[in-house]
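Every protein chain but one is kept in place in this view of the complex.
Order of writing sets the labels: A, B and C. Residues in every chain begin at 1.
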Amino acid sequence: MTEAQLPFLDREHALVLLKEMLRIRAFEDRCAELYSASKIRGFLHLYNGEEAIAVGVMQSLTAADAVLATYREHGHALARGLSMRSIMAELLGKVSGCCRGRGGSMHLFDASRRFYGGNAIVGGGLPLAVGLALAEKLQKGPGIAVCFFGEGAMAEGEFHESMNLAALWRLPVLFVCENNYYAMGTALARSEAQIDLVTKAASYAMPAESVDGMDVIAVEAAARRIIAGIRSTQTPAFLEARTYRLRAHSMYDPQLYRSKDEVREWEQRGPLISFTTRLKGAGVLTEKDFQDLKAAAEAEVEDAVRFAEDAPLESVEDLTRFVYTEVRP
Amino acid sequence: MTEAQLPFLDREHALVLLKEMLRIRAFEDRCAELYSASKIRGFLHLYNGEEAIAVGVMQSLTAADAVLATYREHGHALARGLSMRSIMAELLGKVSGCCRGRGGSMHLFDASRRFYGGNAIVGGGLPLAVGLALAEKLQKGPGIAVCFFGEGAMAEGEFHESMNLAALWRLPVLFVCENNYYAMGTALARSEAQIDLVTKAASYAMPAESVDGMDVIAVEAAARRIIAGIRSTQTPAFLEARTYRLRAHSMYDPQLYRSKDEVREWEQRGPLISFTTRLKGAGVLTEKDFQDLKAAAEAEVEDAVRFAEDAPLESVEDLTRFVYTEVRP
Amino acid sequence: MSGELGVGMTTYRDAARQGLRAALLADPRVFLMGEDVGKYGGCFAVSKGLLQEFGEERIRDTPLSESAFVGAGIGAALGGMRPIVEIMTVNFSLLALDQILNNAATLSHMSGGQCSVPLVIRMATGAGRQVAAQHSHSLEGWYSHIPGLRILAPATIDDVAGMLAPALKCPDPVLIFEHMGLYNLEGPLTAAADHVDIDHAAIRRPGRDVTLITYGASLYKCLEAATILAQQNIEAEVIDLRTLRPLDDATFVESVKRTHRAVIVDEGWRSAGLAAEIGMRLVEQAFYDLDAPVQRVCTEEVPIPYAQHMEQAALPSVERIVAAVAGLLPHGR
Partner (left out) sequence: MSGELGVGMTTYRDAARQGLRAALLADPRVFLMGEDVGKYGGCFAVSKGLLQEFGEERIRDTPLSESAFVGAGIGAALGGMRPIVEIMTVNFSLLALDQILNNAATLSHMSGGQCSVPLVIRMATGAGRQVAAQHSHSLEGWYSHIPGLRILAPATIDDVAGMLAPALKCPDPVLIFEHMGLYNLEGPLTAAADHVDIDHAAIRRPGRDVTLITYGASLYKCLEAATILAQQNIEAEVIDLRTLRPLDDATFVESVKRTHRAVIVDEGWRSAGLAAEIGMRLVEQAFYDLDAPVQRVCTEEVPIPYAQHMEQAALPSVERIVAAVAGLLPHGR
């Protein structure tokens, strides 16, 4: 795909994409440090290498759309517009966090941005996406629902049930499979009898395609086209984005299941390297532009860390609040 | 398919097939009466119209194979060789029943015949079939596992998970979908976005085909070929048998969801009518042969009813027996 | 909803339908989905006619996909609707338990109060119809273990008609368990159905000698036992819990402080079930008022057998209730 075919790709927009990816990368790298320093605890799943997917897809969404992701969702939350401060405070378990510090890394929510998590059960968010789309349909709302999930989730029964329900009821859902070829330590071919993932959508007569998830432009272009289709036909679609997780599955993972060489190879194809090279080659980005963006991202991260460090903890007295809604009409 | 292509189809074998189908039909019709007389209670799901499938498939199975079915499994149990007496006693809740009267219509078991139920949870038997096939594989046994289920079960996540696991692990499982076009009152097109069921096997790279489930010869031929394939390749396969349930879903069903005309049309295509007509046309069956077989089937049913009526009830003292196995090694 | 439920003689089944109808009429955000709720009319004929009246958008037949359609109910609730999801019977709800526990019950607290889930899940529960082990579970008490859920068990015609409206008004996920054995129950639907309180237990029969604590279909066994006991000059108070979570312990603790004796009757299995919880609340809150150990009459700890005599032997019975009371009051009054 050449830039000429992409009406949206002017310099300004390219820099937005780059900036968003850099923000995520800087955020994730800082999280890894904070984890080593025991400031972030529990499970931490980083998005390094997959940034182009959240950033690319999110370009076509409006405030009316609902977004759902997995436990590996910092990138999606950032790209959806949650403030870095509220996310970082959440990771540090502070009451200023987007969930008052209750959710942590795997459960970022922001109802005002229609960002419905952050789900730590593989496949668990898919039925919710179907329901959010159903609510739109029944209310004749303008929104669609987009859910992101790993290729590992496709083995779960909930994937199958959700795809069928969305297709059967003609609901505006975009299913985005982030195929990073591993589910924890299980390689795709060890978990799926059919590794060509787009063929699976045929079981639901759902349109499907695959895109290079390392190429933010390709992702954005595909998502734009598909989302426009979903909006106009009010029917769901499936998008596989092929990518790679450049870090461990979580911070506990010794990565016995893949070689360093394999990781290094993919690093060279990472979405930041490839996009930066391309923009420089096209003459729309200078090294200084890049360094400025990177520095800005890092500064934003440092501000978020400071904010989070200074933020208060939730009061223990509030432990039982919101188990049930406080005000019943 | 002509008889010439079917080496197994001599007169003797044809009469066996007919006899088996007549046994099932006579059994089911008598069950309906016994239900009206409140001798059979609970849920009762009859197999009228679908006899060709159990009978056709079962011809290629050996004692080493494992069989699993649903709550609509009287026909499968009979075709698998469970005695009519033990089944009828089960339906009457007697201790002489194949499960001591504990299981009833939906839960016929006979471990000695490797008949593992009788499962009342839609889709619930599929993972068991995968496991039974896995046990064969690990023990290098000769058997395969065959599971029967309705097309309604294909919407369940367990269908998806089981198909994938069987294909991924190359296990000798035959998945037989009895597509009678309705799941209770829900027509296929109201439950599946993709109503061409064989396409779904492609999601698991599993061979699949469809057969006229009203034609016992066609079912037997397809099953023979497929089962031979499963035995030689030790990989699973999917078979859709298109059929129709000539009676209500269960004895509670007022059948608001389909017209009498539709039922009448399918009755004309029923497996007994069509097979009898065909055999008579081919000159291998006389009306007297037919009446003799029918009378024999009815006599067997009457014998089973008498046996069951006379059989004792389980002692209430035994209520808690077998919650846990009695003898622990 | 006041005035929208017609009054007069009816059945538990029809009362449940009237509750649904009133809810659908009252709020355009309400819709019903589940297996066979539409064309088939509901597997217990509860929703018969609703498809014709409200159309396919609001009365939605689902495929056999319990996890997905329960999860879709949660999503639709997040999205501004007021879904009523029917799971045919509690037996199939196990397939949706991850959605119920990890999403419906959890999202509000975990999101810091941002995401409430105003969802109602109805299901039929209970044994006694000879449908054997996989179709005879009574798991409502088991569900009452889960924080974040509200659990209702309507035992009466007014309750089955009237609990739905306040359940739908409640911003939390509410599970309503209708007992299969009650659908044919006949009786009057009264004006009280328009103002059902889903927070409190009800004293269905006052008494001074012993408190029978129960819910669901077992209520009728307790009332029958109370009648028999009255002939022996033992006056049993019968409490219908109605709401199993949050549990209205104040009502039964107050009662037992008066009667000094309690028998809990629960169609669920005995171990680690709701009956144990009620007993422990009494121990914790009324220990020194108890004249005798609290008794439990529960279902035997077996998968429910098909044969009628075996099934009946497994379930709580009037005789077992009377015997439990007799054990507490060996010399009558």
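Observations, loosely collected:
As a convention for this text, a residue touches a chain if its C-beta (ideal position, glycine included) is under 8 Å from a C-beta of that chain, and two chains touch if they have at least 3 such contacts.
These numbers come from a predicted model, not from an experiment.
Taking every chain of the complex into account, the chain not shown here touches A, B, C. When you scan C:G42, C:P118 or C:G148 for touch with the missing chain, the hit is C:G148. Within the complete assembly, B:A129 is the residue of B:I40, B:A129 or B:L285 that touches the hidden chain.
Of the listed positions B:E20, B:E50 or B:E158, the one in contact with the omitted chain in the full complex is B:E158. When the omitted chain is restored, the residue from A:K19, A:H76, A:K94 or A:R247 that touches it is A:K94. In the full complex, subunit B touches the omitted chain through residues 66, 97-103, 107, 109-111, 116-117, 119-121, 124, 126-136, 138-139, 145, 157-158, 161-162, 164-165, 168-169, 321-329. On the side of subunit C, the interface with the absent chain consists of residues 67, 91-92, 94-95, 97-98, 101-102, 105-106, 109-110, 132-134, 137, 141-142, 144-148, 245, 247, 268-269, 271-277, 279-280, 283-284, 287, 290, 292-296, 301-303, 305, using the contact rule stated above. Interface with the hidden chain, as seen from subunit A, comprises residues 41-43, 90, 93-94, 99, 101-107, 119-124, 152-153, 155-157, 183-187, 190-192, 252-254, 256-257, 313-314, 316, 319-320, 323.
By definition in this document, only the chains that are shown with their structure count from here on.
Separation between the centroids of subunit B and subunit C, computed from CA atoms only, is 36 Å. Each of the following residues of subunit B touches two or more other chains: 155-157, 190-192.
In subunit C, the residues touching two or more other chains are 62-63, 65, 67-68.
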